[in-house]
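The complex is shown incomplete by one protein chain, all other protein chains being positioned as in the whole.
First chain written, first letter: the chains are A and B, and each begins at residue 1.
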Amino acid sequence: MDNITFANQFLNPRKYGNIILDLNPINRLNIFVALGISTFFVNNYWYGFALVLLFFVIAAVAGRLKRYFSVYWKVLLLFGLFLFVIKAAFSPGEHMIFQLAGIHISTESINSALSLISKVLSFSGAIVLFVQTTEWEDFTYALEHAGVPHVVSFVVLSSFQTISDLGKSAQVIMESQKARGIETDGNLVKRAKAYIPVMGPLVLNAISSVEEKSIAMDARAFSAPVAHTHLMELPEVTKSEKAFVVFIDLLLLATIIGRIVIWLL
Amino acid sequence: MAFIELNDVTYTYPLMKEAALKNISYKFEKGKFYGVIGENAGGKTTLCNLLRGLVPHFYKGKLKGSATINGEDIKTIDVDKLSTQIGYIFQNPFTQISGVKKSVFEEIAIGLENLGVEKGEIIERVLKIAKLVNIESLLQKNPNELSGGQRQRVAFASVIAMDTDTFVIDEPTSQLDPDGTEAIFEIIHTLKEQGKTIVLVEHKVDLLAEYADEMLVMNKGNLIAGGPTKEVLSDLSLLEKGAMLPHTVLFNHELKLKGVELEHVPVTKEDCISQLKLRMK
Partner (left out) sequence: MKQWNKLTIFLLPIGIAVNVVGGQLAIMLKLPVYLDCIGTFIVGSLCGIVPGLIVAVLTQILNSITLPTNLLYIEIGMLFAVLAHFFAKYERFKTIPRTILNGILVACVSCCLAVPTTAFLLGGFVGTGASAIVTALMAAGWSVLPATFVSELVTEMMDKVICMIIIFFILKSIPERLIVKLPNAKFFVKDLEEE
């Protein structure tokens, strides 16, 4: 792509041509989190499992199924399987199915295990799905657009870069420590001893770069008392999108109220 | 009236006993190109920080004497507003990349976004600057994956793009090869011709001799010489105080020892060559 074409991309708001990806990031977060929270107010584990399935469908529609699963499988394994087993084996219950030493599986314990994991899995799914369908710079743009100071965008985006930079330096320092004969594997004491020579310089270097970083960003008018413009923009939110978000939020509200009413009666 | 006026300025960093700037008085005028030379830790960078208002506002510490920028007292000046009037570029290329943008194009645009420039104009200006600084091939690359020299040019472009009236530039070529260095000097010269005021700290005194209108020489926090480039650089006694002088000046000195007298001390190559030609006739 030549530079002119590249530059002209910025003239129009960024569009992905996908119904999920083109939702405004804040609205997408709102919808997913509302769904994720609703699971705590519906007293039926099938609802939670239905949401888990729905999130897979949404990920597929967004064309992010692979990315979604690459993170979500760990949640499935840890909480879908392990948590289920522990909960089923140790929760109290009367209708015993299986008993051995401290382990006692009952109909009640299986039910409470299913209920718990359906909640954890669906809530986690909502968060993972949001992250895997959203570019951070789009999200921070949307936040700024909604009135959040641009310092917040900077801190969030800069954190990612700093994590990757520090991660790389950690690797480099560790290699050089190895070359100087400091062991980074072997017994626990040796490994623990390797931690400080890596972490110390890493943190101190990062902290001492902060002065220049501040001056450099200041030189780019970072805190200039002027209204900012944006090179990259997102499309205006459509009325139907707004309506849909309100609809979802009302549904959540109704669910919560319904739950409280049932609980009171 | 002078644009920046320093009157007997003495400045000490916090927790330090010795002053980093001692009794400095100088007048900077609009549209001129000032070169600053001197030994390391001689106060050059502190001088830059003063001109940018970072001393005393950011660095705190004690400032005595008076300094005014555009008639405003530096002690009460609004540093954030000053950042929209004076561009500042310094040595370390790594801390000058924001780390929040995915392409050099967007990196250069940050300053313009912060100044509230309209999108169409941002695009125009970024493309223009990229051509000027010769980094068009980098525009679409990730700024966090560039080499030191490339980052230095991107940082330079990012500040130049903001088009402030004054630029304070502290060793912008430390990571560049001779060709790259020459190119940066030419850009700075172009800026000067557009009427910008430039203060440039550099070790490469031969290049400064060609372009700068006035020279300042710093030593241990003192301003030991300051004035028109030719006068300042002809003074051989500066050598003893840690300043470097152009090769032509040293060459002239050698000639003198061998009994060859030129009309005046040449500070640039061209001057030297033309005088030599005159002598040979």
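Keep this in mind: contacts are C-beta pairs under 8 Å (C-beta built on N, C-alpha and C of every residue); 3 or more make two chains touch, one makes a residue touch a chain.
Quick caveat: nothing in here was measured; it's all calculated off a predicted structure.
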Item to complete: Quick one: jot down which shown chains the absent chain touches.
Response: A, B
Worksheet item: Out of A:I103, A:V172 or A:I262, which touches the unshown chain?
Response: A:I103
Practice prompt. With the full complex in mind, choose from A:V120, A:L143, A:M232 or A:I256 the residue touching the hidden chain.
Written response: A:V120
Worksheet entry | Touching the absent chain when the full complex is considered, from A:L78, A:I97 or A:V172 | A:L78
Response to the item:
The one residue from A:V151, A:V172 or A:L250 touching the chain left out of view is A:V151
Worksheet entry | Residue in contact with the excluded chain [from A:R28, A:R64 or A:K213] | A:K213
Item to complete: With the missing chain put back, which residues of chain B would touch it? List them for me.
Response: 13-16, 58-60
Worksheet entry | Those residues of chain A which, in the complete complex, touch the missing chain | 71, 74-75, 78-79, 82-83, 86-87, 90-91, 101-103, 113, 116, 120, 123-124, 126-128, 131, 151, 154-156, 158-159, 161-163, 165-167, 170, 184, 188, 191-192, 194-196, 198-200, 202-204, 206-208, 210-211, 213-214, 217-218, 223
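Definition applied: only the chains that are shown with their structure count from here on.
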Worksheet item: Hey, how far is the Cα centre of chain A from the one of chain B, in Å?
Response: 45
Response to the item:
Touching chain B in the complex, chain A uses residues 1, 3-4, 6-8, 10-11, 137, 153-154, 157-158, 161-162, 164-165, 209, 212-233
Worksheet entry | Interface residues, chain B side, partner chain A - complex | 52, 54, 58, 78-81, 83-84, 87-90, 92, 94-96, 98-100, 102-103, 105-106, 109-120, 122-123, 126-127, 130, 136, 139-140, 144, 155, 158-159, 162
